[in-house]
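The other protein chains are all here in position, but one chain of the complex has been omitted.
The first chain written gets the first letter, and so on, giving A and B; residue counts start at 1 in each chain.
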Amino acid sequence: MRQLTTDIRSMARKLLQEKKVQVVIGFERGSMPLRSRPCFVRKEEEVDRLVWDGFCENTLAAYLPKRKEKTAIVAKGCDSRAVVELIKEKQVQRDQVILIGVPCRGMVDRSRVEARVTPGRILQAEEREDLLILKGSDFEEALSRSDFLHDSCKTCTHPNPVLHDLLAGESLDEKNQDSFSDIEIFDAMTPEERWSYLSKEVDKCIRCYACRNACPLCYCPECFVDASLPQWIGKSTDSSDTMIFHLMRAYHLAGRCVACGACERACPVGVDLRKLNRKLLKDVKDLFGYEAGLCLDEVSPLATFRPDDPEHFIVNP
Amino acid sequence: MSSPSKILKKDRLASFLERLLQERQVFAPVRKGEVILIREIDSPSQAVLEYRNAKESPKSVLFPQRETLFRYRAEKGKAEVDIPSGREQGRVVFGIRPCDARGLLLLDKVFGGDCRDPYYADKRANTVVVSLGCANPNPACFCLSMGGGPCSAEGSDLLLLDVGDRYVAEAGSEKGTALLEDEAFEKVDEETVALAEKVKRESKASMKPVALKEKLEEQLERLFNDPVWKDLTESCLGCGICTYLCPTCHCFDLCDEAAGTTGERIRVWDSCQFPLFTQQASGFNPRPTVKERFRQRIMHKFSYLPETQAMPGCVGCGRCVTECPVNLDIREVVTSLSEGNAR
Partner (left out) sequence: MRRMAQSSTWEPKIVAFLCNWCSYAGADLAGTSRIQYPPNVRIIRLPCSGRVNPFFILSSLQKGVDGVLVSGCHPGECHYLTGNYSARRKFALLKSLLEFAGVEEGRVQFSWVSASEGVRFARLIGKVTARIKILGPSKKLVKTPARGPFHAAVND
């Protein structure tokens, strides 16, 4: 981890020195233990703010749409997949962004850590190899890092950046296969059970739209929730409106979601957002053989068709 | 102010809540999945009192995310309007933190006064606040720097402080003094008082102060057009978490929801962080980017409200600090501005 921090800093320094970019978007230490956060470095002297650790969980690609400056971005696997989709959708120009790729071992879910150790007691969190070491005024505990990863990191099949101009660190083995067994198990429940579960989840929603704003692929100048002519859904936490918000946001991401998990991490009340997104990830794979973010030349599934597309659902009277 | 104090032994808490439940609606911290929220309870066992702070603030008890202002039905040129009547049944907001209780004071100023909002004020008049003092503030808490304190009774009708097997109950108002008449409360003894003082002292001492300039309001006004705002706000995603979870934020929108010839006008939460907040019909938006919108939030809380309401729009609860997805720390922002933008 420390080596990665050093590498990222020297790459950023060089890019700024050579004026290849005007800003480097990376991570810096946060204001509390277990937190790192996005930072924007424009001056060489500030390059030492950049860090790399297991708390670099934000999807920095969300800062790319509409950006006019030549930008370098520290890109995990998921960030790079988002950039691929953004380039395909013409929200980012390939020659305007330099990707400092970082193969990612997964990010730590601090809510899991805090469930284990009371947050107020943790004064310092440090990573050493596969250990997460928590220190307080009256204790020290070493946790196994891999037990405390975000769900979206556990199911990640492409931790290596698919697109990069520079690479910090070494490529990781990509042996993880996603069987979507969680979706299959959920699908095996009755419709009433599934509706009941999802209703309970979306009833927690306060319509803060953090999920939408954290998502790298949600960049519409006018989101459907803000449309007034016509108004598709109401603005309140009415359960019907809120359920449709979540269904349709997931639907708008069909074939575009790169499974970065930023939505679920941003949600302050813990709505199980990935359930819907993963269902569509699975469908897009099963029906159209497509996985978002892997290839610049692959056309998005909803921007194309095949004459022999599946139509098992058509009613034949 | 020397306020009356009594003791509430923990094993008598449930019966006290039972008696409250008989006559009033009681809202308390409850566990919903992995988070603690403030919700109505119908039995004392649902209340969770060993907790840090609720994810959402208790403002939703008096100022819900969705509130019906009136219902209407239109028929052949005639319209009938039904305004929901104010609640006759009293309410108790139980077990919230002192910062949240202080937050209600700001909402009282906004929704009371000359422009009395009956939807808030009628409920508020019937509401009693029993708060729970903090012995172990979170690292992100900074109530002390905002004029409050972890064991402050300001804004509470009754403040309970956990000193082991009992609570010390301190009245903050006449309503609180009336509550102390309940049979669950006993006379306080000197040892318990000393213990309570110790808890308060240690709690305060454990908090990291936020160093702010004396006349922060004026400093902020001077810095309104300073380029520092761009750096401070660049990572902001523009979501509404900070405003929605904040105990003092109170902006709202009015919408009509029609179903044919009947419908209702509702009030919903709005956020100055949303792009449509200041979007004008012409298409012009005076706050076009996150920079202007975040600046608005800081100015409103630390410059405009202190001027108009003699109280900052922040009680230091720390929710925006812990819940912001990009860890945009309001304490760092305000400190940086207070220092005259030296980063």
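What we mean here is this: contacts are C-beta pairs under 8 Å (C-beta built on N, C-alpha and C of every residue); 3 or more make two chains touch, one makes a residue touch a chain.
The structure displayed is predicted, hence computed values, not measured ones.
Touching the chain that is not shown, out of B:Ser43, B:Thr262 or B:Thr308: B:Thr262 (per the contact rule at the top). Considering the full assembly, B:Asp82 is the residue among B:Asp82, B:Asp189, B:Glu218 or B:Glu307 that touches the omitted chain. Taking the complete complex into account, residues 186-187, 191-196, 198, 224, 232-234, 238, 240-241, 243-244, 247-248, 250-251, 254, 276, 279-280, 283-284, 287-288, 301-302, 305-307, 309-311, 313-317 of chain A touch the chain not shown.
Here is the rule we use: only the chains that are shown with their structure count from here on.
One simple way to say how far apart two chains are is to compare their mean CA positions; for chain A and chain B this gives 31 Å. By the touch criterion given at the top, residues 32-35, 37, 52, 55-56, 65-66, 136-140, 231, 234-235, 237-241, 244-245, 253, 255, 257, 266, 268-269, 271, 274-276, 321-323, 325-329, 331-332 of chain B touch chain A in their complex.
Within the complex formed with chain B, the chain A residues making contact are 30-33, 35-40, 58, 62-63, 111, 115, 118-120, 204, 206-210, 212-214, 226, 234-238, 262, 265-266, 268-270.
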